[in-house]
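Reading through the structure tokens given below for one structure.
Apart from one protein chain that is not included, each protein chain of the complex appears where it belongs.
Every chain is named by a letter (A, B and C) in the order it is written, and numbering of its residues begins at 1.
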Amino acid sequence: MAFREIDLNMGPQHPSTHGVLRLKLAVDNEVVLRVEPVLGYLHRGMEKLWESLTYTQVVPLTDRLDYLASLSNNLAYCLAVEKLAGIEVPRRARYIRVILAELQRLASHLAWTGFMANDIGAMSVLLYGFEAREDILDIFEEYCGARLTVHGIRIGGAVHDLDGPLVSRIRAVLEKIPKRLADIRSLLDENRIWKERTVGIGRITAGEAIDYGLTGPPLRACGVAWDMRKEIPYSSYDDFDFDVPLGTNGDVYDRYLVRLEEICQSIRIVGQALDGLPEGEYKAKMPRVLKIAPAEVFHTIEAPKGVLGFTVRSNGTDKPERVKMKSPSFINLQSLEHMCKGNLFSDVIGILGSLDIVLGEIDK
Amino acid sequence: MPADRADHPELRKALDALTGRFGNAVLAGAADKGELAVRLTKDVIVPALSFFKDELGFNAFEDLVVFDNLNSPDEGGARFTVVYRLFQFPGAARARLAVEVGEGESLPSAVPIYRAADWAEREAFDMFGVPFEGHPNLRRIYLPDDFEGHPLRKDFPLAGRTVGL
Amino acid sequence: MTPFVADVLVPVAKIVAVILYPMVMVVVMIWLERRVVALMQGRLGPNRVGFQGVLQPVADAVKLFFKEDILPRQADKLLFNISPVLVMASSLLAFCFVPLGEPIRIGTITLTLWIADSPVGLLIVLGLSSISVFGVIFGGWASNSKYPLMGALRSVIQVLSYEIPTGLAVLTVAFLARSMDLVEIVRRQEASGVWYGFLMPVSFVVFWISAVAETNRAPFDLPEAESELVAGYHTEYSGMKFAYFYMAEYAHMVLVSSLVVILFFGGWLPPFQSVKALVFLHAVPGFIWYLIKIMFFLYLYVWIRATFPRYRFDSLIRLVWKWLIPLALANFLVVALVRFLR
Partner (left out) sequence: MSEPLERGPFLLARADAFITWAQKNSLWPFGSGLACCAIEMISTAAARYDIARFGMELFRASPRQADLFIVAGTVTNKMAPVLRRLWDQMPDPKWALAMGNCAIGGGPFPTYSVLQGVDRIIPVDVYVAGCPPTPQGLIHGLMTLQEKVGRSRPTKEILDPHARRQS
């Protein structure tokens, strides 16, 4: 028996759209025929605003793009500006940046695990994920006083030096995380319902994924070893020994496994960076007012959500002519319709969750 | 077009292949630090993009950036510069294709070649008012459909033209 | 016993009790669930109003009572208004047939701990608990809104499917006890010395899974799946009508737990009744045993909710048609065979 096709509006206020995304769905009973994301409910005019601010004033606003991984945004922007201005960052500062960025990746992935599980209905995991994340936020709070919009990486280096007590605190937190991760995995990994909801759902092949511009864990879940930390190493990432976790099927379950494995790799990187933390300055000598001669650069990093890039063009003044962000969530979300077609309505939530989108960086 | 420096032999070869194929349409070209930067005339942008994808192996579309040259005129003197950024995986090479577009002029859409360009072109249309011909769904992406003006143009005031609510 | 006491006072007292008892259980259950889930998640849960937050459900109810009652303009007024009542009433009505224990003798008076004793009590209770789903369906349809409608549709299919294994599981119990009278079923378990849950574990498991599904609880809470359907069938309900849905869900859980205890775990019988050394357990009143057993199953509800992700629609249906119904049928055949051979 055929049901009438109905249009279903999901969002901009819906519990599982991770913010103010709106999805226009066409469903036949519960089978999804079309998905059209409608963006812009959080469009704050960031890029326009940046053109009226100095280079250093832009940094705190980058915190508010991907607010689950603010330090990664700081890092990407600062690296672009440093490349543009030719600032050489001291080695110690580069290590501190790696430590901060990897801790941020831990926090982001832990939060994702919680959100994802909550979307599927395992609400306890949300609480477990956030509890583990709180420990990392404590480190940020001790480091520079903020929890979420950290603003810890500045042009030329970092805000503060890493002192002894903080280093031992980071080590203590890193030791706790595998235990918490094991708790989460024991609830989900082999759970039949979890597997039924994730294995084989939202599949995309490696070729299609690259064609859609997919980056980050969803791409690596297809078996494509594209990680900017390995491809074009930045900020001394080539000093560290770590693996790029890969999936095989490109489905939601593999994205989950890839992210959990990345948590373990991040712990490894932070450990190595703490062990090998070189002596020296934690920030470069900077001019009081940063004026950059006309030029244009593009710099990318591997953010928790995928490849994050900044195009910065200078015009000789202390303000950028244009700053353009290439946000991973924006480009990852494009493949949603391809993954959702023909699946059930419940799967849309799972697939959307598995892409790990943050509306702050999609809408800018 | 001769390149200034070349530290990536493949990119250098790619640049030569491109110049050989498109001739005078390649206005400038350089291969530097793993990035192949070319300036093209806008009528060859679609064949150039498919040349990059199919023959040079730049399989990933990374970004589409538009610059408004109102206050700092570019070499071409046109109002907008549209930059396509492509990435080669594996190989970790980048390509930067720049074309100049005057105000009110349109560009052919890159969506048939790179599906990832879909939203990027809608964003460029929304923010700068650069239309892309042949785009499957060219509408504003961020702002409401009845919004007037294109906010990222240099002559658009930060706080907007009309007072909000 | 004077006729006045027998014909007026006792029935009135019983009617009050049959309303109060489920309501008290619901209040306890809501508090218990929020506290237990919180503790399982490393939180504290409500602990500000009253001792350890026990008055939290009361505060919620009072607040909901004083909320504005919204009737959406596009709604079907009659069905929108009666469906919460239908849900609540069918749950409460079923409690009339659920016995709380053996009759008590006070002097010359014999006080039965049930309102209506029917030879087909089991069928009536099951029937009434199925009626409550009509409230869900009507409520979702009458809201005239898409998410509630989808919740209602899910509810129809879910209940249609899960009624079958429930019926088959219950049939085995009726088969063994040779009765559909709930009191009689407990007495038969006392006589046989083994509770049916241990005698027929398959029946119990099938019944319990179906019962969780029928009460729309996690992992089968599809009709009100928050991350998918906003609030499911009661999305458009506010104030007291929403409270009815909310409380009816818990009342239904209490009802189902009572049924499980009566059918499979000896109702008010003390445990280990055949073990001589543990005879002191009989000193504890049956009603207390009964409550303890019900509480265990209510706790199980909470525990399941805190542990499992939510089923997807098709795998939920697959579970019932491919696993539960064949299992229940096979179980029924085995029980019938054993019964026939003995």
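Of note:
As a working rule, a contact is a pair of C-beta atoms (placed from the backbone, for glycine too) under 8 Å apart; a residue touches a chain by one contact, two chains touch by 3 or more.
The model shown is predicted, which means the values in this text are computed figures rather than measured ones.
Although it is not drawn, the missing chain touches A, B, C when the whole complex is taken into account.
When the omitted chain is restored, the residue from A:Leu49, A:Leu166 or A:Cys264 that touches it is A:Leu49. Touch with the chain that is not drawn comes from one residue among C:Val18, C:Leu113 or C:Val230, which is C:Val230.
From the options A:Phe130, A:Trp194 or A:Tyr282, the residue with contact to the chain not on display is A:Phe130. Although one chain is not shown, part of chain A still touches it, namely residues 12-15, 19-20, 40-46, 48-49, 60-61, 63-64, 67-68, 111, 126-128, 130-131, 134, 137, 147-149, 359-360. On the side of chain C, the interface with the absent chain consists of residues 34, 38, 41-49, 53, 56, 58-63, 66-70, 226, 230-231, 234-239, 242, using the contact rule stated above. Although one chain is not drawn, its touching partners on chain B can still be listed: residues 142-144, 151, 156-161, 164-165.
Here is the rule we use: only the chains that are shown with their structure count from here on.
Averaging Cα coordinates per chain and for the whole protein, the chain whose average falls nearest the overall one is A. Centre-to-centre spacing of chain A and chain B amounts to 25 Å, using the average Cα coordinate of each chain. Between chain A and chain C the centroid-to-centroid distance comes to 45 Å (mean Cα coordinates, whole Å).
Touching two or more other chains at once is no residue of chain C.
Considering their complex, residues 6, 8-9, 14-16, 29-30, 117-124, 127-128, 131, 187-188, 191, 193-194, 196-197, 344-347, 349 of chain A touch chain C. Across the interface of their complex, chain A is touched by residues 34-35, 59-63, 65, 67-68, 71-72, 83, 85, 89, 92, 94, 96, 114-116, 118-120, 127, 140-144, 151-152, 156, 158 of chain B. Against chain A, in their complex, chain C makes its touches with residues 37, 40-43, 146, 150, 153, 218-219, 221, 225-228, 230, 306-315.
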